[in-house]
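Omission of a single protein chain aside, the complex is shown with its protein chains in their original locations.
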Amino acid sequence: MAFDPLLHRASAPEEDVIAGLGSRGAGSLLRDRAFILCLILLTSVGLVVLGVLLVTTGSDGIPQINADFINNFPSAFPERAGIQSAIWGTLWLMGVVAVVIIPLGVATALYLEEYADRSKWWNRAIEVNIQNLAAVPSIVYGILGLAYIVRGPLSLGRTVIAGGLTLALVVLPVVIITSREAIRAVPPSIKEGALALGATHWQAIWRQILPSSIPGIATGVILSLSRAIGETAPLILVGAATFVAFNPTGLDSPFTALPLQIFSWVSQPNSDFQAKAAAAIVVLLLILVLLNAVAIWLRSRFQRRW
Amino acid sequence: MEASSAAGRDTTPGIEEVLGVARRHSGEKVIKAVLFLAAATSVLITLGIVLSLAGETIQFFRDEAVTVGGFLTDANWTPLFKDPEFGVRPLVQGTLVITLIGMLVSVPLGIGTAIYLSEYAPRRVRAFVKPTLELLAGVPTVVFGYFALTFFTPTLLNNILHLDVSVFNGLAGGIIVGVMIIPTVASVAEDAMAAVPSSLREGAYGLGASKRQVSTRVVVPAALSGIVAAIVLGASRAVGETMIVLIAAGQVPTTSVDPRNPMETMTAFIGATGKGDIPTGSTGYKAIFAVGFTLFIITLLINTVAIRFVRRFRQVYD
Partner (left out) sequence: MVKTVPEAENPQIPAEPPAAPAAVSVPTPTVSHPEVVDNAIERPVFETRDLAVRYAGKPAVLGVSLKVPEKEITAFIGPSGCGKSTILRCLDRMNDLIPSATVEGTVLYHGHDLYGPGVDPVQVRKRIGMVFQKPNPFPKSIYENIAFGPRVLGLKGNMDEMVETALRRASLWDDVKDRLKDNAFGMSGGQQQRLCIARALATDPDVLLMDEPCSALDPISTGRIEDLMHELKNSVSIVIVTHNMQQAARVSDRTAFFIVDLDGGEDRRIGRLVEYGPTGRIFTNPHDTRTEEYVTGKFG
């Protein structure tokens, strides 16, 4: 604690105390100032790095972006290389991810929030398991995808569906956790009110709890999608090719994706390709900003303060 | 309904309905079962991870060239060479060095940010810093990798700081990994500090403590388990990070701990080796799983510790 000698003196003359209230001593004040300054510096480092990253990438990449870049397919020549197949691949992947994680994530969240009896060990096990899954490195999901989805039991090959399923597994815990929060935010009085009117538990959920929590769930889904969109490591293992000069034609089609295309160009020694990587990063970041803007809009427009 | 007519009392009309047979319960049970199956899928995923990793790992150790002892102690990792050696130590060591550098960066920055946001930041500054940190957290790691390789190493480390580092080096990888996990550390630590009851702060102010003293000697100690959880979670993310190290730290497994040189982490090995066309059953294929299993076990241990700490600080103040 503060150890102000003035206050701890056995019998402080009154003038001293009053004088002491005015100034705590220059040293102490200086230390306080230095401490705040230090905190501000520490806080700003992360923000500055983000700023530098955006500026350098933008200045490298933005001049590269034009209609050709968006419309062209990958090429061995940097001046002809484009991201059309990568954009379509990413869109296909996101479709698969959304179709998998929305029902699975919301159903799991509903079970855990509305039905699971926490005194049963298996329900607690499911909860702990989801927490752990959320922290498993994404590349481990890639190994799972390689062994069981691309090859092994499912043997789907290096296709859109295999890549989408793998990414869905990566972000599923996030959807579950955010959906649970959204469901928990609906006050219990709403559920009580529905049940008191003779609704069954499921009617109360389906007609009152779920509609009230949709904005929160949607926000979580969008944030999960924006995480999935930037995931690269699992896709490397699932074996998406980077040189795909055509758009996916279906779920069983080979594909590439934006982050993979970026990785492939970054790995090229030719610095023209690195500029292409910067351009693709700008496109990827724009998509992410757009998704997040939608999430923020949803949150502010529909989120209810109970 | 039969139940009530059997009771056969002359009562208010409509009473039969009240004591009706529970006909809709079967539907409710089906729904509960379906939702339970969805929840159980998560267990299935874990099971899939463990089985797929363990299965091929066992195959890996069945290989004549591989021994458990050699895997754990050998100093060389050259699974794709003609004369392969399978010592995982260089990969584990590379992971440790990168993680250590990452933590040296993210712990002071993350916790400093948390203290500032929780104790000092004016509302308007918070309203700017928090979303910006979320933005930082949302940057795909492949982008960080690009930044480390094309700006951080050549411009900052070579040209500005005049450090003698290779194109691929552990230092840039580690520092950028550290930047990547600042938001994780900061947000978990800030949650912990926000959970410290204001009565504790007021008590200290009442004793004449300054804001700095309240922050460092009351709030930080009171939120300590949460701060530890933040650090451990950050470490877990650093250990599992792939793209930054794959792009910027290089792919040279080494037992040297000099971060100016290229080094390879467990994740980078998996990413570099597992590119799609690797034949099933080949030694390299099996090595991916052995390294993946090692990685999984390490992160699982770290996460278990983290979850324990998170639970502890929730229990104290909730």
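Here the chain labels run A and B in written order, and each chain numbers its own residues starting at 1.
Here, a residue touches a chain if its C-beta (ideal position, glycine included) is under 8 Å from a C-beta of that chain, and two chains touch if they have at least 3 such contacts.
In this text, all values refer to a predicted model and were calculated from it rather than measured experimentally.
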Thinking of the whole complex, not just what is shown, which of A:T200, A:N247 or A:S267 touches the missing chain?
A:T200
Hey, which of A:S59, A:S155 or A:S189 is the one touching the hidden chain?
A:S189
The one residue from B:V105, B:V196, B:L233 or B:I270 touching the chain left out of view is B:L233
Quick one: which of B:I45, B:M193, B:A235 or B:A306 touches the chain that's been left out?
B:A306
Among A:L42, A:L93, A:L110 or A:A135, choose the residue that contacts the chain missing from this document, as touch is defined above.
A:A135
In chain A, positions touching the absent partner
112, 117-119, 127, 131-132, 134-135, 174, 177, 180, 184, 187-200, 203, 207-208, 212, 304
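Rule of thumb we're sticking to: only the chains that are shown with their structure count from here on.
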Rounded Å distance between chain A and chain B, as computed from the means of their C-alpha atoms
13
In the complex with chain B, residue positions of chain A that touch it
1-2, 4, 7, 24, 28, 31-32, 35-36, 38-43, 45-47, 49-50, 52-53, 56-57, 60, 103-104, 107-108, 110-112, 114-116, 125-126, 128-133, 135-144, 146-148, 151-152, 158, 169, 172-173, 176, 200-202, 226-227, 229-233, 236-241, 259, 262-263, 266-267, 274, 277-278, 281, 284-285, 288, 292
In the complex of these two chains, what residues of chain B are touching chain A?
24, 27-28, 31-32, 34-36, 38-43, 45-46, 48-49, 52-53, 55-56, 108-109, 112-113, 115-117, 120-121, 129, 132-133, 135-136, 138-147, 149-151, 155, 179, 182-183, 186, 204, 207-213, 215-217, 233, 236-237, 239-243, 246-247, 267, 270-271, 274-277, 280, 288-289, 292, 295-296, 299-300, 303-304, 306-307
